[in-house]
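Apart from one protein chain that is not included, each protein chain of the complex appears where it belongs.
Up next is chain A:
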Amino acid sequence: MNNADYALEAKGLSREFGGFFAVRSVDFRLARGSIHAVIGPNGAGKTTLFNLLTKYLAPSAGAILHDGEDVTPLAMAQMAQRGVVRSFQISAVFSGLSVRQNLELALLRPAGIAWNLLGLVSRRPEVAERANALMHQFGLVEYADALAGNLPYGRKRVLELATTLSLEPKVLLLDEPMAGLGREDIGRITDLIRAAGKGRTLLLVEHNMKVVAELAERITVMVRGEILAEGSYQEVSSRSDVMAAYTGQTGAGAAHG
């Protein structure tokens, strides 16, 4: 495959925190148009890898390529402007803004008006209508004017997903979208993610193996900052070293890694 067939590519990527390598010389490729999952026990470095790929963190060593171009020196905002958008492990909504404002805020930049200093947001129909449509699509209409910080946890997750998708990203990275959710919410969000994955490249970190088996075409297993295995669900789940590394250490911690 040509380099540019990968939406994201990491080459020898490392990140250390005071002498401790959270991610150690990882080579990783995310094929364009695929749904790819990263799994691994708590502290394996999955979130750090996410933070590196989206440039929230600067790597200690290594390079990151997006569509075959070196994007290592870019900032997170620039990655988002290139269509690489991520969610956060700990639900990230603008808690002091209403649900509607959360969506409007996300839509300002794509609409080209984020630098408008004197106009009124409420007078921008293109933004307001799109926000309304998203609220309908994601079942958030009844919460439109509620402060996002006051939403039930599951709804916060939905709002975060809606906000992320409102940018129509080409590459979507979701860090534990199911963490802390009840069974009902998990079903709904799995459906939303599956729908979102159509026509996109999607990378997700997830502990819920049922969700991973259902969604992901390819799975990477990380342990102690390094990649232990990669392949389809069948390939990966049949390897004994994966089972040992993974099931051996997750146990009760799996839900909140």
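What we mean here is this: a contact is a pair of C-beta atoms (placed from the backbone, for glycine too) under 8 Å apart; a residue touches a chain by one contact, two chains touch by 3 or more; residues count from 1.
Operating definition for what follows: contacts and distances are computed from a predicted model.
Asks: Using the UniProt record as the reference, specify the protein name of the hidden chain from among "Chemotaxis protein methyltransferase CheR", "Branched-chain amino acid ABC transporter permease", "Caffeine dehydrogenase subunit alpha" or "High-affinity zinc uptake system membrane protein ZnuB".
Replies: Choosing among "Chemotaxis protein methyltransferase CheR", "Branched-chain amino acid ABC transporter permease", "Caffeine dehydrogenase subunit alpha" or "High-affinity zinc uptake system membrane protein ZnuB", the correct UniProt name is "Branched-chain amino acid ABC transporter permease".
Asks: I'm checking contacts with the chain that's been left out. Which of A:Glu104, A:Glu176 or A:Glu206 qualifies?
Replies: Spelled out, the listed residue whose C-beta touches the missing chain is A:Glu104.
Asks: Of the listed residues A:Ala80, A:Ala162 or A:Leu215, which contacts the missing chain in the full complex?
Replies: Missing-chain contact among the listed residues: A:Ala80.
Asks: From the list A:Ala7, A:Leu52 or A:Val93, pick the residue that touches the absent chain.
Replies: That would be A:Val93, which touches the missing chain.
Asks: Residue by residue, what part of chain A touches the chain that was omitted?
Replies: 54, 56, 75-78, 80-81, 85-88, 92-98, 100-102, 104-106, 108-109, 113-122, 124, 145-147, 149-150, 163-164, 167
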